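All protein chains but one are shown at their positions in the complex.
Coming up: chain A.
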Amino acid sequence: MRETFFFLLMLCLSLAAGHALAQEADSFETGLQRLSANSFSETERAIEEIAASGHPQAYKILDAASSRRLFYSKLQNVVAWKKDSGAYVDARTGDATTSPPDDLKAVRLNNKLRGLVDAAMGGLSLLADDPGKRRDAAASVFKTRDVKNLQSVNAALAKEKNAEIAKMLTEAKAAIIVTTTGYPDAEVIDAIKSLEARGDQETLGLIRAVPDTASEAVKKAAASAEASVETKLALWETAQNLWYGLSLGSVLLLAAIGLAITFGVMGVINMAHGEMVMIGAYTTFVVQEFIRSSAPELFNYSLAIAVPLAFVVAGVVGVAIERGVIRFLYGRPLDTLLATWGISLILQQTVRTIFGPTNREVGAPDFMSGAFEIGQLSITWNRLWIFIFAALIFTGLLLALRYTSMGLQMRAVTQNRRMAGSMGIRTGRVDALTFGLGSGIAGLAGVALSQIDNVSPNLGQSYIIDSFLVVIFGGVGNLWGTLIGAMSLGIANKFLEPFAGAVLGKILLLVLIILFIQKRPRGLFALKGRAIEQ
């Protein structure tokens, strides 16, 4: 289908190129006249002539013809097309017709003609009014780089006002010149230069495709352009990996930061932390289900509604766990670890019983779907929002720990529990609130992760080990450790992946972390001082 289209496009453009610009007005006029003959063969020639004329109105006429909005009047020798509003426009001038003739008849097309019209429009779209259409046409010429298009590209280039499209046209022209033999060296070298400026994977292919028969000067220019494009590409690839790494790092940060807080303050690893993430994700699911069934117009706000709810739900569960189980295990961190593992099993099974073992569908609101590009960097909106979300949570937490009295108390308990207790801080209450806070943040992480991962009862399990990695790598001294731990693990992971593959990369990373712990048993940012030693 596509090939056929391009073939017809080429055909048309070559026809268009075949006619001298001087004849433009004539062929346009004769074309219009032919329409009133009301025969398919005449209409066919008419279409060819109108397309070939390159007349400013040609595109609109063909467009109207393809959607059966083109009319002719034999008596008055008028061709007109109808707007969506129903008003008629004179095809010759493009002006509105105040008094349309009575004998207007639609120009009929058969399948063959319809194909011809489509193809002709493709060629003319280099000259279309809509910049989007011109852009598409230029891109397709760049891809096909058929020498027959050269003339229409030149024509379009002469008229083009939009700098971006002009650049695309120049590149399309360059692509044609570079891959065709017989152009003067200077022109080819110019073409290579403009391709070098574009500098993506496709141009690399084009530059490499410079024919062997080319002169030494051209070959030299091609070689230097190739090298510079390669460097550029490597840089973009690094930037892309860096972004992937930061994106993964922000996910890790979200998953681990709550764990780091509870670990820092209470010295216990909460094995049920992953399940708090899962609870957050399921809260999002429930919110969306509710919105779908009762207020679909709110769907785009579903995440905004889910965020506070997930924080509260997970936080309440966290406080319940602390009050119900963990406070009986003070001073026994290893027992706490086992008890929270038991809790995680129960929570998983509870969710499995309520929601079933299969993945649940959590939709993305409009502002989180799709992607955009910066240079050759492709960034999906959901990853970007998660990155921003993680940054907001991190900053918020940092400020809360720094400037609130609760934060002050938490830091005091982290640094020296007994001393803090002696100063009148109710360490038990701090523990419970810390646990609630850590769990609530895990719930927030769940809202974010529901956008990029499967919402299933196993969601938490898949993040818990990564969260441990972050926490023990970063240390529990302060939140910056967690940030640096998460980001460096994310980036390391993404940079190891291309060399070693996803699984082997992960294994390497685990081994590196195990070795790192030998060097710094308390992580990057360890709390210093005697208080830490038992």
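In this section, a residue touches a chain if its C-beta (ideal position, glycine included) is under 8 Å from a C-beta of that chain, and two chains touch if they have at least 3 such contacts; residues count from 1.
Going forward, contacts and distances are computed from a predicted model.
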| item | value |
| --- | --- |
| Hidden chain of the complex, named as in its UniProt record, picked from "Urea transport system permease protein", "Ribulose bisphosphate carboxylase small subunit", "Quinol oxidase subunit 1" or "(2Fe-2S) ferredoxin domain-containing protein" | "Urea transport system permease protein" |
| Full-complex contact with the absent chain, from A:Ala37, A:Ala197 or A:Leu337 | A:Leu337 |
| Which of A:Val325, A:Ile379, A:Leu398 or A:Ile452 contacts the chain that the document leaves out | A:Val325 |
| Touch list for chain A against the chain that is not drawn | 263, 267-269, 271, 325, 328-329, 331-339, 341-346, 348-350, 352-353, 461, 465, 468-469, 472, 503-504, 506-507, 510-511, 513-515, 517-519, 521-522, 533-534 |
